[in-house]
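A single protein chain has been omitted from the complex, and every remaining protein chain is retained in its original position.
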Amino acid sequence: MNGNAFGTIFRVSTYGESHGPAVGAVIDGCPSGVALAAADFLEDMQRRSGGAQPFTTPRAESDHVEIESGVYEGVTTGTPIALRVRNETQKSSDYEAFRHLPRPGHADLTTHLKHGHRDHRGGGRSSARETVARVAAGVVAKKILRHEGIEILAWVSRVGPHALASVDALPMASLKQARDASPLLAPAENSLLVEVEKLRERHDSWGGALRCRVEGLPAGLGEPVFDKLQALLGHALLSLPAAVAFAAGGGEALSRLPGSAIRDAIGPDARPESNRHGGLLGGMTSGLPLFLDVAFHAPTSIPQPIKSVHLQTNNVESILVGGRHDAFPLPRAVPMVEAMVAITLVDALLRAGRLRENLGVPAKE
Amino acid sequence: MNGNAFGTIFRVSTYGESHGPAVGAVIDGCPSGVALAAADFLEDMQRRSGGAQPFTTPRAESDHVEIESGVYEGVTTGTPIALRVRNETQKSSDYEAFRHLPRPGHADLTTHLKHGHRDHRGGGRSSARETVARVAAGVVAKKILRHEGIEILAWVSRVGPHALASVDALPMASLKQARDASPLLAPAENSLLVEVEKLRERHDSWGGALRCRVEGLPAGLGEPVFDKLQALLGHALLSLPAAVAFAAGGGEALSRLPGSAIRDAIGPDARPESNRHGGLLGGMTSGLPLFLDVAFHAPTSIPQPIKSVHLQTNNVESILVGGRHDAFPLPRAVPMVEAMVAITLVDALLRAGRLRENLGVPAKE
Amino acid sequence: MNGNAFGTIFRVSTYGESHGPAVGAVIDGCPSGVALAAADFLEDMQRRSGGAQPFTTPRAESDHVEIESGVYEGVTTGTPIALRVRNETQKSSDYEAFRHLPRPGHADLTTHLKHGHRDHRGGGRSSARETVARVAAGVVAKKILRHEGIEILAWVSRVGPHALASVDALPMASLKQARDASPLLAPAENSLLVEVEKLRERHDSWGGALRCRVEGLPAGLGEPVFDKLQALLGHALLSLPAAVAFAAGGGEALSRLPGSAIRDAIGPDARPESNRHGGLLGGMTSGLPLFLDVAFHAPTSIPQPIKSVHLQTNNVESILVGGRHDAFPLPRAVPMVEAMVAITLVDALLRAGRLRENLGVPAKE
Partner (left out) sequence: MNGNAFGTIFRVSTYGESHGPAVGAVIDGCPSGVALAAADFLEDMQRRSGGAQPFTTPRAESDHVEIESGVYEGVTTGTPIALRVRNETQKSSDYEAFRHLPRPGHADLTTHLKHGHRDHRGGGRSSARETVARVAAGVVAKKILRHEGIEILAWVSRVGPHALASVDALPMASLKQARDASPLLAPAENSLLVEVEKLRERHDSWGGALRCRVEGLPAGLGEPVFDKLQALLGHALLSLPAAVAFAAGGGEALSRLPGSAIRDAIGPDARPESNRHGGLLGGMTSGLPLFLDVAFHAPTSIPQPIKSVHLQTNNVESILVGGRHDAFPLPRAVPMVEAMVAITLVDALLRAGRLRENLGVPAKE
């Protein structure tokens, strides 16, 4: 029980089922003095809903974020920030067939085995709809980080089995531009659009991987031994729907190289002269750009029949999951990854005493 | 600050520096009624110290675990279990050269940037010596799991760039036998011994990967949305020294396949008919065997010169880290991985109310 | 930062300002299988709003609780329960005068000194309006406790300086009947109504004390050494607005008696033969009725002038807090106290592994 909050000081609690009245996030531990308005959420909400990308769900989600507390006259007050998004387009009847027939590859079965009673409609709490709340909270975290000079950028780095060429060497601004110009949010890579379209026509889907880069971090962030920064980030990102693997810093590649090939000499002013370590040394930031990788499995809601069992009769039946079909949803994961990274980093700054409870107005002690 | 404890109910706090008087773990939240004696720790302590493996550090660590509280007449009482291991073979003078010269590829630099003042001897708190405490706590967790019919087994699955053949199909007992028969704790793979020996002679080192399998788990374990089981396990395992990547369930391979190739049909009694999902569905256990992968980078303490900076003079100098040299320390990580997995699983059982505070004596209410 | 959640497993997070759009609670860690409907909240919401008592605020608060997640077809599912109450009767203009003039005896001043920027309207987050969310969460906790055979009853035991005669000896049902028959929720005491009315006419107010009794508790509840049950209950109850003192078990009276007068002999079946200890021994329940006392200071929002300072001009001015005037709000605190006690006890049961994650449907493992 009790797995719906993340963070030690900057703590985000989320609630809401796919077909309930609303989903939302409550952020406890946000400093006062941060400018925040409903319009701040539009871009990430739009990106998450897939409205701007091809091949993703046709669901037209408006996803307007209402701020229900914690902000007064456009500025945070230090009290809990409640963010709420109503669920509008619900066709619960679509899911009546799955009330007692768990969809293979989904949380339906394990939720049933855990809790006995569940909201089966649209996957209930295990629906990707849940990520609305994370992305909303991430917008707040990103605003705080930007104030501290820290920028986060995630992009699609692998489409199913097709790894894209590295863009690590690009400056942050160029990378952002290239990403935003790609319908797949995969910088400099458009040829795979045709492949994804073919896959969709075959009623199939792909997962893949996202890569994320963070610039402007102070050195020494992260709390060894159990809360090394990669451990906190791994926790955060592996909690996303369909996430199956995570790597940090130099990543998995480091584990294939000899020790002589992975060290970075240290130069004047305590600054590493190269970044093979990918921004992390001993679980703490080095001050150089930080890199992260997350892999997601393909969507299992595809219009191909598969066998399942009726939970009441114990009869095995063939089922077909209809409705929406995301052939390649990874572009929608971009704001989710950025959100979880941002939330983790703000919390790390607060735990280290590097942000006070009052950011905007000089404290009077 | 405050990153030296792990777990919500079964909470393990560790302390101790490499060259201080002792390292230790305090376990808060262990049920009463678990048989525990100093002898229980011997096997994992020996394995962690590398005493039984070739190519690992020649340090002869006895690592005797003293139980200082929480156990009375050989059985846990429900109060905190304090486990303490004295540090015996200390040559602090070996490290005097590195007082102001951070070793590249280590936490020396980032610890300095974070805390200013540090115990530089042997890496202080960032030394692998710290894992003594984790392994000791893991022994307690494994005893509880065994009592519940849950078994954990980790083994070396990749040696530097060399991935070993899959042993997933072996029964648990055969797998354990094969692992224990291998000097590298890599089932059915001895030819790499020669490669590792050559590497050691070249003053270099390898990382690689471990794979872990858990059997006997009940279904429904894990707490979505933020504390999905893979998120908790990822947090736990990515906190190990040198860990750079983690995968759970079907693992990274799943992210390269189409959706049609990764689903498992569900058969009678709500049981998946195959285990492509690797034991996890929607962040909860399915009741089938659980698989995990962790990758570690190579040791950076190799006897090859590299440049570093003097933190007081800001002069760049060439340094040579002498002393022990682990060409391939991954066999030592086997009990560390098993420990962190066991600690995570016991905590997950407790959070779900599946273990009471009194295991051994019928409760009187 | 981060003080708006309570509990380890059964964790209640609240949000909302007095004059914002809504206040709410999110309960994470509630087992599945608990019947819950909007109607369950009516009685405690009505009592909290003071609608049924004389001398309390004339504010007619409907306070309808909307369940936004965690309940499906009338039964909890184990996912977060989001409870939301809209704020309807807002006259923010009443408070414009206090934007820069902190009301003495309120949190206005300290909130300003802490956060710089605040929602001054109606006290913002420090308004008693915040307790709506607690009381709502308490209703859920009381339903779980009732299912376990545990009953909680709080009543007014002191009106300003006037302590009422002890009713500890009454059976629970009679006590409840006597309480509910009293306009002051003070069993068997109506003569003070006249005193309170006089006080109100003098533009003044009274605090006092509440006493609370819990029956049906299992023995051994509470987690020494830091989370003794009285410590957890004290934390919970001292967090209520205007709470100034707390006592548990035998209470403060015990501290005035010699050791020979406070012990209870232990009889057959490990049962104390009397209850001088008030249900607590060594921080754990004994299985006998548990008693608690909480004292509250008088409301400071009274229509008598007092000096304050203008936070921008630093000029001292005389201010008069108008609007509603609660001469004796303690009856409204009855459901608040019951709520905080219930929340604490459900969490204590969960921490001890005495409630599973699935209450209503037999677990399938």
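Each chain carries a letter (A, B and C) given by its place in the written order, and its residues are counted from 1.
Please note the rule applied: a contact is a pair of C-beta atoms (placed from the backbone, for glycine too) under 8 Å apart; a residue touches a chain by one contact, two chains touch by 3 or more.
Keep in mind the model is a prediction, meaning the values are calculated, not measured.
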* Where does the absent chain make contact, in terms of the chains shown? -> A, B, C
* To do: Quick one: say which of B:43, B:68 or B:168 touches the chain that got left out.
  => B:68
* Structure fact -> Considering the complete complex, of C:110, C:174 or C:190, the missing chain is touched by C:110
* **Positions on chain A contacted by the hidden chain, ascending** => 8-9, 31, 218-220, 270, 350-357, 363-365
* Structure fact -> It is residues of chain B that touch the chain not shown, namely 1-5, 8-11, 13-17, 20-24, 26, 28-33, 66, 68-70, 72, 75-82, 113-119, 124-125, 350, 357-358, 360-365
* Contact set of chain C toward the excluded chain (per top definition) -> 1-6, 8, 14, 102, 104-115, 125-126, 130, 158, 160-161, 199, 203-209, 219-228, 230-232, 234-236, 238-239, 241, 243-252, 254-260, 262-270, 272-273, 277, 281-287, 293, 295-302, 304, 306-309, 311, 314, 316, 351-353
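The rule is short, and it goes like this: only the chains that are shown with their structure count from here on.
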* Asked: Compared with chain A, which chain's mean CA position is the farthest off?
  -> C
* To do: Find me the chain with the mean Cα position closest to the mean of all the protein Cα atoms on display.
  => A
* **Rounded Å distance between chain B and chain C, as computed from the means of their C-alpha atoms** => 45
* Asked: Among the residues of chain B, which ones contact at least 2 other chains?
  -> 8, 219-220, 270, 287, 351-353
